[in-house]
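First the structure, which I've put down as structure tokens, then a few questions once you've had a look.
The complex is shown incomplete by one protein chain, all other protein chains being positioned as in the whole.
Letters A, B and C mark the chains as written, and numbering starts fresh at 1 in each.
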Amino acid sequence: MSEPGGTTTLALGAAINAGLRQAMDDDPRVLVLGEDVGRLGGVFRVTDGLQKDFGGDRVVDTPLAESGIVGAAIGLAVRGYRPVCEIQFDGFVYPAFDQVVSQLAKLRTRSGGTLAMPVVIRIPYGGGIGAVEHHSESNESYFVHTAGLRVVACSSPADGYRMIQEAVRSDDPVVFYEPKRRYWEKGPVRLGPAADDLPLHRARVVRPGTDATVVAHGAMVRVALDAAEAARAEGRSLEVVDLRSLSPLDLPTLVDSARRTRRVVVVHEAPRTLGLGAEIAAELADACFYELEAPVQRVTGYDVPYPPSRVEEDFLPDLDRVLDAVDRTFGY
Amino acid sequence: MSEPGGTTTLALGAAINAGLRQAMDDDPRVLVLGEDVGRLGGVFRVTDGLQKDFGGDRVVDTPLAESGIVGAAIGLAVRGYRPVCEIQFDGFVYPAFDQVVSQLAKLRTRSGGTLAMPVVIRIPYGGGIGAVEHHSESNESYFVHTAGLRVVACSSPADGYRMIQEAVRSDDPVVFYEPKRRYWEKGPVRLGPAADDLPLHRARVVRPGTDATVVAHGAMVRVALDAAEAARAEGRSLEVVDLRSLSPLDLPTLVDSARRTRRVVVVHEAPRTLGLGAEIAAELADACFYELEAPVQRVTGYDVPYPPSRVEEDFLPDLDRVLDAVDRTFGY
Amino acid sequence: MSQPLIDPPGQDDPGVQLLTPGGRRVADPGHPLDVDLPTVQGLLRDMTLLRRFDSEATALQRQGELGLWASCLGQEAAQVGAGRALAPADFAFTSYREHGVAWCRGIRPTQMLRFWRGSAHGGWDPRAAGMGNYTVIIGAQALHAVGYAMGIQRDGADAAAMAFFGDGATSQGDVAEAFTFAAVSSAPVVFFCQNNQWAISEPLSRQTRVPLWQRAHGFGFPGVRVDGNDVLAVLAVTRAALAQARAGGGPTLIEAFTYRMAAHTTSDDPSRYRDAAEVDQWRARDPLLRVERYLRAEGVGDAWFDDLGAEADDLAEGIRSGARALPDTDPLAVFDLVYAEPHPAMARQQAELAAHLASFTGPREPG
Partner (left out) sequence: MSQPLIDPPGQDDPGVQLLTPGGRRVADPGHPLDVDLPTVQGLLRDMTLLRRFDSEATALQRQGELGLWASCLGQEAAQVGAGRALAPADFAFTSYREHGVAWCRGIRPTQMLRFWRGSAHGGWDPRAAGMGNYTVIIGAQALHAVGYAMGIQRDGADAAAMAFFGDGATSQGDVAEAFTFAAVSSAPVVFFCQNNQWAISEPLSRQTRVPLWQRAHGFGFPGVRVDGNDVLAVLAVTRAALAQARAGGGPTLIEAFTYRMAAHTTSDDPSRYRDAAEVDQWRARDPLLRVERYLRAEGVGDAWFDDLGAEADDLAEGIRSGARALPDTDPLAVFDLVYAEPHPAMARQQAELAAHLASFTGPREPG
């Protein structure tokens, strides 16, 4: 690591760790709650060292109960704290669903706007790490459909470092998705304050292009970029948009890109039916009815429970399926 | 009530009651579980009289715990029973979310196809009855997005009577939505067996038309029909499709209608973002890219927690919003 | 196979009692209470006004002014005893029935009625009142109380949180999780369970086969049953539990043994599931009557009671007019409540609804 303000190279997991550390340094009311987040530093080590440095009162190993974690975080928020909850794996958030959907998401409305809910729920998500059942899910749709929540996903160390800090600073509840299969991938991170950064809820054109747009988030951004690189060999220029914010969607950026390229492919690991691709397809069909040369294509997980790991690669969206979908948009 | 086989007039709630009674008569392994389903007959009286006639072992007043209800139903299903769970109101299903999504929906897959899960989860849903918080939600998207579940919604007494029986007969888990504001609306019901009925997962064209299609389910079917009637006065012929099955969607029926009318409006009470309208819009945009004269329009709840009842009518899709949307489809 | 319903044992043990149904002050060495006469008068005043508010609200519901009402009739002592045990720095998280607790926190009846009228989901600023808004999802608030108490610990504050819930709620996983979180962190929280014997139509035996106060022992903290119709006993037991919590002694579960005298809510018809005789039995243990008897025996005269009656009449009149005058939420304001920070969908949809509402000239067709 280098000096604050300088640029260093970090893996995604370490970048989020650095961001959390910065957030805790900046505001003594930021707490971390979860299973094994303390001494172990989390099963992915994203909270590594935080308990040692900030103590057991600020980095709390909770009982094994997700509803309890989120419910307690809500109470802490009422008391003025800013809890960051870790859900150990995507598939373990469901026991907390009621507290997230009926309490966390609704409390500001219920209180007539008097109670802010600055709670972050970190969820390592997605497949590709050869894990057993419930450890590879992409369940963002449930939260994107839930009014009162904000939902984001980071795809790079630089974004992981910045976005976690912005999520912690938000006075609204933020579900923060971390693409676990990218935890160990490294990238440049500029430490320290950066007022000029892209706001949390803006998408980013990570590769400009002219012939078609590929929209992705989290781990799928790399797949989209690889597809764009491969397409270049075939003489096609693909624009890649990293959504970053899943709720709200940055529609202006999406519409702008769609109007320019006139062809759109959305990629996500979540099941197809009512995955984010549905919303993006519906919105773009509406906003770009005359501009689109082809219907928005969806490259997604299938509508089955996440498959056993020995065959997961067949089920995850990959470069070939993305390129096939791009081809389809040229078939209209 | 008239003789079995004859046609009688029943309110929706009474029709579902009659269907449940028939299902319990037909198969001694059908059980009813829920809060207040026994002596009280449920807060909407949908299970009225069942405990009296079938006994406390088959109609079970459970402890006040939804995860417990669904979890116990799963165990009963493993033992060969066919439990019908009542969730008292839409907003109370979330404590059971883990059991529904991680267990009920996945157990057949997990067991390599050896364990069927013939469990029905009845949910009175939707707004318009002047209720307090959590009593007016339309949360079908969560379950439609969940692989392994089937999701249906009835809109009429005739369908309520038939569809509940088919749901109970299904060897897959079925989330069964009942539009609570229509419980007291009456309609003709043909009692007794009816082999020639529309299959559970088929949509129904409840009013044929030529100029635009309005797709709805549950309580919104009546709103769509009223809109069609009003449109006729303006010289427009609207086709109304009652989805009936929300998962799987009956795409052939939807595509057929869209190809004929070339204009589609989807109506639902659920919030707009990732509501069913998104999926239908995405699918129809894809399947009818050249046929649609306008993008699929969505008339939905807003992306806010369901509002206080004194203003709910402003938030529920109504005839005017449907007609406005139809108008919009003629503006392209 | 049918299993007979097991009656939770101890149904005839009312728990800690300091005032008999006949109005006789009794001592309980384990639960001392030092109250002067004006304090007891104050408690009866609270309960009397609360009962009047409650009956007024029931009437308003019948007149169509409220969408629903969940009566606390019969539970006044439990709610006022607990509510008055709370110190200003404490914080209460309740279900939908604790109007008496809200009353003690200084929340006005009309603020409470905003929820029941359908004008708003809340009705007061929780932080200003020291009490969260009504919570409808059974048991959810127990965890909020524990989290709040964990915050108190971190602040080093001299305060406690209190979670109120019903007998039915003890079956919810959230309540058990709250017990665990509170126990392992020794959080300054008091769990106050009003066992009013019914969860809508289900008797206590559908939720437990042992007295509820015993639940606490399995989690490693004290549980105590108190006569929930004895405001003095409730005050004493709750004060002690709160003091212990504030002093770092960890959580306590209080089971206030009481009875729901009215229907579950105005939508409910209890004649379908319970005997009038049972209700009559409990009428003899009325929480207000015993205090009145005690006060009269102590020499408080008619004049005081007449004044109180007049005050209740005034309150009722204020509630009636106040409830009718309650403004509905501005539909467009709903969009401003959801997020603290700007949100494009809220702006868009607010504009959409504004345009839609503006398009009406005459009355609208119902949906």
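The rule we apply is simple: a residue touches a chain if its C-beta (ideal position, glycine included) is under 8 Å from a C-beta of that chain, and two chains touch if they have at least 3 such contacts.
Keep in mind it's a predicted model, so treat the numbers as computed, not measured.
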Shown chains touched by the chain that is not drawn here: A, B, C
Chain not shown: contacting residue from C:Arg114, C:Arg215, C:Arg239 or C:Arg290: C:Arg215
Hidden partner chain, touching residue among A:Asp27, A:Asp197 or A:Asp226: A:Asp226
Absent-chain contact - pick from C:Gln75, C:Ser95, C:Ser185 or C:Thr258: C:Ser185
Residue in contact with the excluded chain [from C:Gln172, C:Asn196, C:Thr266 or C:Gln349]: C:Gln172
Touching residues (missing chain, whole complex) on chain B: 31, 57, 60, 62-63, 65, 67-68, 70-81, 83, 95, 98-99, 102-103, 106, 108-116, 147-148, 150, 170-172, 201, 248, 251
Those residues of chain A which, in the complete complex, touch the missing chain: 35-36, 38-41, 43, 55-57, 61-65, 67-68, 91-92, 94-95, 128, 130-135, 223, 226, 272-273, 302-305, 307-321, 324
Touching residues on chain C - with respect to the absent chain: 1, 3, 6, 8, 153-156, 170-177, 180, 183-186, 205-210, 214-221, 248
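As a convention for this text, only the chains that are shown with their structure count from here on.
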Longest centre-to-centre distance from chain A, chain (CA-based): C
Whole-Å gap between the CA centroids of chain A and chain C: 40
Separation of mean Cα positions, chain B and chain A [Å, integer]: 32
Centroid spacing, where centroids are CA-atom means, of chain B and chain C in whole angstrom: 35
In chain C, residues with contacts to at least two other chains: 120-121, 137, 173-174, 334, 337-338, 345
For chain B, residues that touch 2 or more chains besides their own: 67, 91, 94-95, 133-134, 273, 302-305
